[in-house]
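Dropping the structure in here first, questions after.
In this view, the complex is presented without one of its protein chains, the others remaining in place.
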Amino acid sequence: MMTATLPPPPLRLDQKRIALAFLLAALVLVIFRPALPAGLIRLPEGLILPFADWINATFAFARDELGLMTVTRAFSDMVEACLDVTANLLYGKSRWPYVGPIPWAVIAATAGMAGYALGGARLALLAGGTFVWIAVMGQWKWAMETLSVIVVAVPFSVVFGLLMGTLAWRSRLAERILNPILNIAQSLPHFAYMIPVVVFIGVGPKAGAIVTIIFSVPPMIRMTLLGLRGVSPEIIESGKMSGTTRLQLMTRVRLPAARTEILIGVNQVIMQSLAMVVLASFIGMPGLGQKLLQLLQALKIGLSVEIGITIVLLAIVLDRMSKAWAVKQPEHATGPWLYRHRLLLIWLGLVALGFVLAWVHPYFSEVGRKQALSMAEPVDAAVGVLIEMISPVTDWLRWFLITWVLIPLRDAFLWLPTTAVLLALAGIGWRVGGLRSALVCLAFALPIALSGWWDRAMITVYTVFVSVALALILGVPLGLLGAVNEARSRRFLLVCDTFQTFPSFIYLIPVIMLFGVNDVAVIAAVVVFATVPIVRYTIEGLRGIPPEIVESAQMSGASPMQLLRHVKLPLAVPTLVVGANQSIMFSLFMVIIAAFIGTQDLGQEMQRALSSTDVGKGLVLGFAVAFMGLLADHLLLKWAHGRGVALRSS
Amino acid sequence: MQKLTGLLLGAATLALAAPVLAEDSSDPIIIPTHNWSSQIVMSNVVGQMFEGMGNSVEYVSTDSQAVYEAIRLGDATLELEVWEGAFGKSFNAALEKGGIEDVATHQAITREDWWYPMWTKEACPGLPDWQALNDCAAKFATPETGEKGRFLGGPVDWLKHDAEKVDALGMNFTVVNAGSAAALWAEIAAAEKDKTPIVVFNWTPNFAEAVWPGEFVNFPAWEAGCDTDPAKGPIPDKTFDCGNPANGYLKIAAWDGMKDKWPKAYAALQKVNFTNAQIAEMAKLVDVDGMEPEDAAAEWMQANEAVWKPWTE
Partner (left out) sequence: MTASEVVISCRNVWKVFGDYPDRLRLTPDTTMDELRATSHIAAVRNVSLDIRRGEMLVVMGLSGSGKSTLVRCLARLLDITSGTVEVEGRDIGKLTEPQLIELRRKKMGMVFQSFGLLPHRTALENVAFPLEMRGQDRASRIARAREVLELVGLKGREGYFPRELSGGQQQRVGIARSLAVEPDIWFLDEPFSALDPLIRREMQDEFLRLKGMLAKTIVFITHDFDEALRLADRIAIMKDGAVEQIDTPDRIVMAPATPYVAKFTESIDRARVIHAGALALPVDGRPVEGDPLPAGETLHALARRIVGDSRVLIPLSTQGRISGLLDRKAALDLLLGPAT
């Protein structure tokens, strides 16, 4: 289509031919499917490997023979001791040190002051305002339950990340081992982490904290490694020449000099923790997530929007504050002691004021449910009216999509012979990146076939395929609309951020209300989530085009449409592909969560594995999802990279 | 040394006197909550009752199958709704492993099975017989199930074996699992508008009986072992060729350390006993009246002081 206007990327002829041969072979298998022996349509039973049993045996061995249970229990006790302290301070759980709860007015003042110190008045307003909102909306206890876990999980993650990042930095071998593990870990669906945690730790806040720690460590490892690598060699040499020992060099030179990267790592840990801590409600983590889960089960949209807003606000505040901290450079202080410590003094003053207010009137200590504001009723009413109004449309849409699009597509995906899919993937891999990519594709796809979950995986693939296709159809025009000028793109990107930080399972509520329990609802929920990266990357791809190119095209007399079709879109394609890639990742995560609507895919099995705490099955399913994501990631990024190089060199 | 002996003696006396003197531990009693309303409200009722007795209580939301493992390990303290049909298996497995005990049985009789609202009978007059249902399977067809009828099951973590039942009895139905109980009610409400025939998973005691009158489908009667032994039930070579128990128990389970750690609470728990009507009422407060579970529990307790007060004495 649009690629026709560009010279084809340089490809070796034989690479093209081999790829074509593979694709033709796949086509032959598809055409002659009715005549194929069953063993080629689906792998024969004998070839299906009992991965789950192996994993379960390994886990059982580790737990019973190696005594891993004692270790994990000891670790979880340690985490629990920390959790007890924060839980007592933040929401007055009756544990040592028995001093809490701290009145909300004090915490809001502290947050505001921290915001001011890090990023000035606007951040102060945002941070303080967020906590005031939480308090007056009557969500204080839930939010503090959530925060009490984050406050504990983040430092643990940061310390583990620093240690493992340092290890990977010191030893090539450790890095080589860690790298693929991190790749897989970052594409495993959230639920895959939860099952082993339930087995080893149990349920409740400590399990929530531990799953959050595990989930948020990978970016910290990456950023630590990046930071340590990036320290200027002269700084290290100057440290050595100052006579540092190895340990001193690490703690006083390398790590402080890598401060910015490490703090960006901390930022990512915080954001990951927040995302996980909401989902961890599935394994008994109390707080905002659990409330949201209950509301989801009761399909109450109004209250869940209130909680969603709280989570988004918290995410924005934590994100802005930790980013401001990362960017902030030290400044020298001058003036008398009082002036230099003015922020500290103002903070102390505000804290004192908060305590006094709380003592004068209990409203400033805790807002009771009866006193709390709520906008749930009007929201519920509005949504009800809306659904009533558009239900003829949605009913038709549901019927149309199911009968004419979804069911035929799903059946087609299931109809495809496994062998043909494998061959086609190898062919595409070969076309994109030669033998190596072909092997990578097979290495990801073959285990899925061997695991025996092929049919379920194909349903997941079909859901993701439809969702991403719809997301492209919706997202690219939206992106074009958003990229018109600077101000509008900023607004669009802000909306994207909000949609992305909104806890994913809030989206399940309106889609169930609109479409009921079926694939349309699932796909609608996934599309909402999957459109966000498409819009974002379309805007970024278009705004990233060098102005000289646009100007030269305008001077050649191109009309705005021609400019878009022949110049802007082709140049934006590599960026757009990166967006599509992220869209696939988001879809995969969301499809798994959409099991709560009711699906027939890997997600439903994952939910079942979570209920029966079947670690082996859960991990096999998790790996299947991760491998699908990594496969798409490999192909798309490889292609986008080649394309980008070709564009730059031409 | 003397001091130590003294301490030991003191401790021994305390231990001996325990049955009479023991106070409940100040550690919180951990009550698990699940994904249906009556259980959440009942948990809050009993929790608030314990709090009234001076105990501290914490609620954790857990998976309804995994909870028995958690109770065995002491991570959760008790479970107020052990449904025979849904959780009998997990509960029995946990009993065998030890660490959990069967504390009491509610007066309420439970039944969980395929269920339809009354208007469905007009489209399929042979109901509640399961063969009649199977004959009009096409009436229950939806776009996604094609020719076959749709049976809307509960969330997969309830492990209802509906697909096995369909297979064993050779029924012309496809099982679609709703992700939550609320999704079930949403579907029934949607069907009510134009009186579409619908067959879903439902149970009693439940508020739904009050809102939508309906009946359970009559499958071949349950007999013990029908779920494990192919020989039991009408079809010789299949398991699950029967309905769920028609008058199942509803039990209370607890961690076996509870009676030592919180003896008073344990004594009260032994007396806890709800009826079908009470349980349906609790569910209704949340599902129909839209109250928060905490508030629903408080309201129920205010209205029914005569029921629960004696348990605490």
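A and B label the chains in the order they appear, each numbered from 1.
Here is the rule we go by: a residue touches a chain if its C-beta (ideal position, glycine included) is under 8 Å from a C-beta of that chain, and two chains touch if they have at least 3 such contacts.
The structure displayed is predicted, hence computed values, not measured ones.
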Among shown chains, those touching the left-out chain: A
From A:D14, A:E237 or A:E551, residue that would touch the chain that is not displayed: A:E237
Contact footprint on subunit A, counting only the chain that is left out: 232, 234-246, 248, 252-253, 256-257, 259, 329-334
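FYI, only the chains that are shown with their structure count from here on.
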Subunit B contact footprint on subunit A (complex, rising order): 93-94, 198, 202-205, 281-286, 290, 293-294, 296-300, 369, 398-399, 402-403, 406-407, 508, 512-513, 516-519, 594-598, 604, 607-608, 610-613
Residues of subunit B defined as touching subunit A within the complex: 26, 28, 30, 32, 35-37, 40, 56, 58-67, 69-70, 73, 75-76, 142-144, 146, 152, 155-157, 159, 176-183, 185-187, 190, 286-287, 290, 292-295
